[in-house]
Every structure is written in C-alpha cells, then in structure tokens.
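One protein chain omitted, others in place.
Chain lettering (A, B and C) follows the sequence in which the chains are written, and residue indices restart at 1 in each chain.
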Amino acid sequence: MVFGLANPDRFMRFTRPLMPVVWAAAVGLLLAGTWLSFTAPEDYQQLDTVRIMFVHVPAAWLGLAAYVALGVSSFFALVFRHPLADAAARAAALPGAVFTALALATGSLWGKPMWGAWWVWDARLTSVVVLFLFYVAYMALRAAIDDEAKAARAAAVLGLVGLVNLPIVKFSVDWWNTLHQPASLLRAEGPSMTAAHLTPLLVMGLAYMMLFTALWLTDIRTEVRRRRVLTMRARAAQEA
Amino acid sequence: MLDLDMGAYAAFVWPAWGISALALAALVVRSVMAARRWKRELDRLEGGK
Amino acid sequence: MDIANGSHMIGRLCIDDLGLSRGERVLFHGLSVDLDAGEALALTGANGAGKTSLLRAIAGFIRPDAGAVRFSEGPGAEIEPETARARHIHLLGHLEGLKGARTAREELAFQTAWCGRGGIDSAVEALGLAPLLDLETRKLSAGQRRRLSLARLIAAPRALWLLDEPLAPLDARWRAVATQLMQDHLAGGGMVIAAVHDPLDLPCHTLDVGAAS
C-alpha cells in the first residue's frame, strides 16, 4: 500500500476525503481531552499540578513520534527515492519541534511546583532537550542549503542518522543520570497513575496524535502543490 | 465535576495550558494558510495556462 | 539629491598617464585617454592585459601606481572621485552580486533602490524579465542573470557605464537589445567604457590596453 502512495496524484486523491475526517477527529478529541482533564479529581499528592501532566506527557510522546515519522520518511527518501518521502520528512519537522518545545516548556512549569526549580537536568527532561537539538539541527541544515535537491538529500541522511542515534542518546543520558545523582532533589519517579488520571492522559495523547496526523497530511499536500507551482514557474521561465 | 480553581498552582497550570493552546493554534493556522495559499497559486497557474 | 533626468552629469572623463600593476606584475603605465559625454570607448587586449583592472581603477576600487582619473561636469567643474563613484558610475563585472536565495524581483528592486531612484517596470519591460521575476536568482542562466544586471543600469540611470565583457553570456537576440540600450544611453549624453573581445557594433574609440604595457 505504501508504494501505491508513491505517486503524488494517487496520494492527493487518496487523502482528499480523509482531510475533513482527520481534522474533525483532532478537534473533537482535543475538546474531549480538555474537558476530561479539568473534570478529573485532584491528585492527592500533587493537587492540581497533575493537570499540567495532561499537556506535558502527550507533547513529549508526539515530539518523539514525529521524529520517528521524520526518520522513517528519510529512510524511504534515501533508500527508495520515494518522491513523497522527502515532503513527508520535511512536513514532520516543524510540528515535531513545536511538540518537543511544548514538552520542555510544560515540563519546566510542572517542575517548579513539584521540584522547586524551573529546570532540573534529570534523565527525562535532558533527553527531550537533546531531541529538540536534533530537530533544530535538521531544520537548520534544510534551511541553510539553497539548492532544494541537495538540501533534501542531506536532510534525509541527517534524519536517518538522528533516528538511529536516538536510542543511543537515550541510553547515554540515562547512564549519565546515574553518574550525577542530584541527591538534593526529591527523586520523583513520576506520578503514581490512578485510573481517573489515565483516561484524560490517553485521550489527550490520542488528540495530539490525531492533530499531528492532520497537520502532517495537510503539509504534505501543500508541499506537493508547492513543488508543482515551482516547476510550472521554471518551465514558464524557460521560454523567456 | 468541573474544577477550574487551581488554587496556589494557578500560576503554573494555566500558563502550561495557555502556551500549549497558543503553540498548537499557531501550527494549525500556519498549516491551513500555507495550504490555501499554494492551492490558490496552483489553481491560478493551471487555470491561467 | 536626485540625478538630473538626462543623467549626463559627467561632461568629461580624462585619464592621464595612468600606471597600474597587479601584485608585482606591471600591467601598463603611461596610459592616457579622454572621453566626452555621448562617447564610447572599447578596451581591447589579451586576457590578463588589465582590462578589468583598468575598469576597477576608473571606478576607484584600485589605487593606481601613477597618474590619475579625473571626472568633470564641464571645463573647470571637477567632480570628486567619491561623488562620481557614489552617484555617476555603474560597474558591471563578471560577478553580478546577485544573492542566490532571493528572487530576481527582490534583487533588482534592491540594486535599483541602492544605485538610484527609479521604478523597475521599464527595465523589466526592456529586457523581457517579467517571467523570471518570481524565480530565485540561482536558478537563472548566465544570460538571464546578465540581463537582470543590465536592467539595473536602465532602472537606475547613471552617467558612466563601466562594462566588463557585457555581451559575452547573451544570445544574438539580447546582444542586439543590449547594444541598442547602449546606443540610447550614449544618445542621452551618457558614457560607456566596455572591455570586449569582439568589437561593439556602435561608433566608439578603441584602446588596446596590452599595447600600453
């Protein structure tokens, strides 16, 4: 099926009816998630700060999921010369970076009441920072090279290398964390998850996933159109 | 029961949700605007040709 | 301070006893030539004879070893070299100074606003640049980039054109148009000094730079 979509026209026709459905689902889930987040009972220990978790954790999930999408698309772009794969990788970069940045911001807002400091260099948050650096590197590389074909190839390699390095970075940061045990801090192993908190978290997670899918598909369709316009303009210039 | 009283943590919960809402809204607006712009440009070129 | 509409602010250019060297190599010495408004000068000579360096010396980019380049509006009305460079000279070298990532329209608009005051429409019209305006300059061919630079000369009128092999990348059709533009410039009281390999087909003096070394 994946190779069937390689052809841009077939992809555009296939995704056209999907778009309203995906967007409607995203908005619906977001509203439901928000409603559930604010009707869930307070956590006995953290009181209301637990509600920050409902936006922090999904953002971190999507930051990672988007990079996986980016890496896999890069793989298809590099190995199978899949014409749409480069557009898919490019379209996943910005939303992924924004989700990761959101995870950092909300993580910091969550850390202050819970750990007393705006930022703590613990394993989870540090690896999210490194993931954010991967995104910045990817976008900077693609923005810096003028020639689009060269930029696409270079970005595909970086996307793939990044994907391969993610687990290695995760392991090294965890190992680093054992070295420098910030003893003075409350070793929060993460909130104990009661059922009442699990549902809003999962719904919000699903909502973020659907929103990313909607954004991703829309941006890929835009990219297909943008490239068609550019080729048309170049052809028009040929006659000049 | 809807609980909008964040008590002492209001200064943390609302900004967290606020930033998230703003950022996601910005992403959506940017994506939809770009889609519309290039769709119009493509129709103009295909129509005009 | 606007440029007089006729753009023939320079009445006379005189180069007397000019000596120039690149590094240790002496290019030429004792080179003298005068040029009046409405006249053209073709510089000939082998590669490396110093045609480009002479153009850059006239523009004031290179300090000559000996002699001087003087601009005057009329008898006794000397124009400072800095003023001449800032208001009355166009230099068109092999490198057009175009920024690859920006579109042709943006670059032409900038170059025109930077060198003078004038709309770009007439120039775009004269050099048929309309379809190219939305393209990034790095996507243009050498000929198209040269036409974009020539458009700057038309859009921001200045008295003295210093052209380094202006017609080289152009095809026959656009060479005729460029020659016609030079003709109009001279008719308007402008001056043209062009380093060329094959002769310009418009009435002009000739100076063999190689001979003066």
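Odds and ends about this structure:
As a working rule, contacts are C-beta pairs under 8 Å (C-beta built on N, C-alpha and C of every residue); 3 or more make two chains touch, one makes a residue touch a chain.
The rule is simple: contacts and distances are computed from a predicted model.
The chain absent from the displayed complex carries the UniProt protein name "Heme exporter protein B", chosen from "Hydrogenase maturation factor", "Branched-chain amino acid transport system permease protein", "Heme exporter protein B" or "Monovalent cation/H(+) antiporter subunit G". Considering the intact complex, the chain excluded from display touches A, C. In the complete assembly, the contact with the undisplayed chain comes from C:Ala113, out of C:Val26, C:Ala66 or C:Ala113.
If you put the hidden chain back, the residue from A:Thr49, A:Thr106, A:Thr126 or A:Thr222 that touches it is A:Thr126.
Within the whole complex, the absent chain has one touching residue among A:Ala137, A:Leu166, A:Ala196 or A:Met232, and that is A:Ala137.
Per the touch definition above, the residue from C:Leu35, C:Ala59 or C:Ile193 contacting the chain not shown is C:Ala59. On the side of chain C, the interface with the absent chain consists of residues 59, 61, 82, 85-87, 89-91, 93-102, 106, 110-111, 113-115, using the contact rule stated above. Mapped onto chain A, contacts with the missing chain fall at residues 117-122, 126, 129-130, 132-133, 136-137, 139-140, 143-144, 146, 173, 176-177, 179-180, 182-184.
Going forward, only the chains that are shown with their structure count from here on.
Chain B has its Cα centroid 15 Å from the Cα centroid of chain A. Chain A has residues 233 in contact with two or more other chains. Those residues of chain C that touch chain A in the complex are listed here as 100-101, 128-132, 134-136, 138-140, 144. Of all residues in chain A, only 146-147, 233-234, 236-237, 239-240 touch chain C in the complex they form.
Note for the complex: chain B touches chain A at residues 1-4, 6-10, 12-13, 15-17, 19-20, 23-24, 26-28, 30-32, 34-35, 38-39, 41-42, 45-46, 49.
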